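A single protein chain has been omitted; all remaining protein chains appear in their positions.
Letters are used for the chains, namely A and B, taken in the order the chains are written, and counting of residues starts over at 1 for each.
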Amino acid sequence: MGFYLAQLLTGLANASSLFLIACGLSIIFGVTRIVNFAHGSFYMVGAYLAYSLVTWMDGGIFGFWLSLLVAALIVGVLGLIVEVTILRRIYHAPELFQLVATFGVVLIVQDAALAIWGAEDLLGPRAPGLARAVRILGEPIPEYDLALIVIGPLVLGAIWLLFHRTRWGILVRAATQDREMVDALGVNQRWLFSAVFVLGSALAGLGGALQIPREAVSLQMDLSVIGEAFVVVVIGGMGSVSGAFVAAVLISVLNAFAILIFPQISIVLPFVVMAVVLIVRPYGLFGRPGSEAGGAEEPEQPLRLMSRRGAMVLAAFVLILAASPAVTGDFTSILLVDVMVAMLFAVSLHFMMGIGGMVSFGHAAYFGVGAYAAAMGMKYLGLSMLPAMALGPVAAAGAALLFGWFCVRLSGVYLAMLTLAAAQILWGVTYQWGEVTGGDDGILGIWPAGWASGDKAYFYLAMVLCVGGMFLLRRMAHSPFGYGLRGVRDSAVRAEAIGMDVKLHQWMGFTVAGAFAGLAGVVFVFSKGSVFPDVLGISQSVDGLIMVLLGGIHALAGPILGAGVFILIEDWVTRLDYWRVIFGGIILVVVLVAPDGVAGGVDRLLRAVGIRRGDAT
Amino acid sequence: MSVLEVRDLSKSFGGVEAVADVSFDLGAGEFLALIGPNGAGKTTCFNMLNGYLRPDRGSVKLEGRELVGRRPRAIVRMGVGRTFQITRTFLSMTVRENVQMALISHHKRMFDFWSRAVRMYEGEADALLDLVSMRDQAARPCSELAYGDLKRLELAIALAHEPALLLMDEPTAGMAPSERVALMALTGEIVKSRGVSVLFTEHDMDVVFAHAHRILVLNRGRLIAEGSGAEIRENPLVQEVYLGGGTVFAAEGV
């Protein structure tokens, strides 16, 4: 009995930690609709600041708690700076574009923290007065855990009071439910957004600061927490603070007991729970329909077929690409293979996300399945290169068919998070199932057949597959199928009214996007010779997302430009010390200069200098 | 023979009867209005006809074929077109493309992965746009259209399926009075020339009495009157419902 109680209390203490991180994220999303990747960074900075303040002040109980609050406040100010200098300028950019900016902030904060606090983990002091364990039913329970169990609900209560008893809070709730309404009330929306961002950031900072007595502050804190924080927010329902609390308790308590029976479960448990919740309740536990969607945005311009001149320019580019191995070194060909793989991956993501309106946070799943299928086809079935290559997209399409069936029943951020859950579950299986997938030691020795093994020979093979894939996707975008996807995105009601099978159409769109991501994965695996679970991981998915958004989601050329810019800049910039600051800075500059993405920026530039007339491609 | 036969259509929400035992017929080429005060059950009735709601009881037959239990898109394909109270179009496409999409769907070419959508059914789309006098705006992005033009576009889209029956939910809502008359006149012509039957709901009694061949009056989920404009205007029950017996219609003197 005592044992189970202790395990429950441990779970509840973790739940409080998790809730504190997640609630700020939920509040920020609810009002501003920003998917804030930098939330984990604010959490990490909160922890570092608290560490510095606590060790510097060394002031007993009072000094300890004061340090924590001051750390949270400073993080709030940091949030204000980010909001005012960056995010405020891009609220009217296409949906999710702000995510790119927060990604830039993540990179900058990582290097800033490294420069300020150094590489070594920092273990802060325990909480004065709460440094021991007490025995409850004979089981030792850390006093600080008990404090956390109290603090979580206290913060929840404070937020509740703030939201229900103050005019400001009521406005925030109104904005969460209907942004236009707040506009109509004549509230200064800018001020409201800034204030919400400060509150959310400060809560993240507090969450980080409160971790000081439990764990060493490290540079991995930001990314280790952000995934789970999103999961909690989504399970609870985007924008619902009490939902986040319930979700945090659900996940933490489940984990505390599940590891007793199945010690390996932690790695995927939150994502499995999220998948189950979303399948049963498409808006999370406490979310409302409408909580998934971004703000109103400008409608996209109609697609145009490529003009003769445009086609000639494009043909010239392809010819230059095809001729490049003759005049450049081997490494350029290798780099260009990476660029083309990224482009095809980004274009396939854009197909479902831009054209189909189905945002995916887990597109790497299909890239990875393609890569793994080819590798396993070679390794276990003894296939030669070309049949193994053919297997990749087929397997990826199969995976997309399976997961897509569930995903297309949702929409907006919930759909995106279910794709993430699917990818994470696949990643977990690949990671764990060492006998078949090689686990994290991966599968090695997947090199091209003899005829294609030269750097230049493989370049041409990759070019045929990637450029061919991009051509097919473009062609499909202009086909009735692609138009149908755009139609469903524009208005599902209208699509249904002209007799379309909306879900089937989305499902097939999802599958096509998955198949081509798989093709990109196939080209990838033979160029690298090995495959590891990372290819299914969050960072691969996020890279794709950034490429699409950075390139410009409203243009077919967007993902191509975005991927090219992303890979080339990354390849260049990683040669420098503190390259993350530089990369993050470049991203922020692009975001601020071209809120419609690189494609939009290039388009405006061409118009400005008179090269392009009124017609868009 | 009637195009649409509705029998004993009923639907309750949580014990409240939203629509109860509604039965009516709609003849070929007939222009039938369904009116009633707010909350009378018009929308519920519509949604049962086009498949978005499943009735608790009753049957809806289109040219003898049962519609109840079919999905909305199946009902569209069987020949029931519709327009929306708030227009719904594909805003990222041009006017012509919107009609082309309807034609592509009608011809079951939606899963064509290769052809260029903008080159398909161009002539047919333009003919439909001609019909609603939108041909000159065919290449404009839908997002730039005036509201009245969107309404006309929706009409063209609905006609792409060669429907036997057109359901129009508040077709003139949100339009200026002059536009209303024009739209309904246009609809009337199309009904005549194409032999389409129309069932529409409407708040504007001017529109109803000017264009409807016959009127159904719904109140609290039940049909309380049916007849020509003159008959409805004289009907004491209807007068009772509208403004508690006030002479709401007479004053408007059509």
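We adopt the following convention: contacts are C-beta pairs under 8 Å (C-beta built on N, C-alpha and C of every residue); 3 or more make two chains touch, one makes a residue touch a chain.
Please note the rule applied: contacts and distances are computed from a predicted model.
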Which protein name, taken from UniProt, belongs to the chain you can't see among "ABC transporter substrate-binding protein", "hydrogenase (acceptor)", "Methane monooxygenase/ammonia monooxygenase subunit C" or "YeeE/YedE family protein"? "ABC transporter substrate-binding protein"
I'd like to know which visible chains would be in contact with the absent chain if the whole complex were considered. A
I'm checking contacts with the chain that's been left out. Which of A:255, A:419, A:479 or A:506 qualifies? A:255
Listed residues A:267, A:322, A:383 or A:592, member touching the removed chain: A:267
Hidden-chain contact residue, picked from the options A:276, A:444, A:464 or A:593: A:444
Looking at the full complex, which residue from A:77, A:137, A:576 or A:593 touches the chain that isn't shown here? A:576
Absent-chain interface as seen on chain A, which is shown: 3, 6-7, 10-11, 13-14, 110-111, 114, 119-123, 126, 132-133, 140-142, 145, 214-216, 218-221, 224, 252, 255-256, 259-260, 263-264, 266-267, 324, 327-332, 334-335, 338, 431-432, 434, 439-442, 444-445, 447, 453, 455, 524, 527-530, 532, 534-535, 539, 568, 571-577, 579-580
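One rule holds for everything that comes next: only the chains that are shown with their structure count from here on.
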List of chain A residues in touch with chain B within their complex: 299-303, 305, 475-476, 478-484, 486-487, 489-491, 493-502, 505, 508
Chain A partner contacts - residues on chain B that touch it in the complex: 72-73, 76-77, 82, 84, 88-94, 97, 101-102, 104-106, 109-118, 120, 141-143, 157-158, 160-161
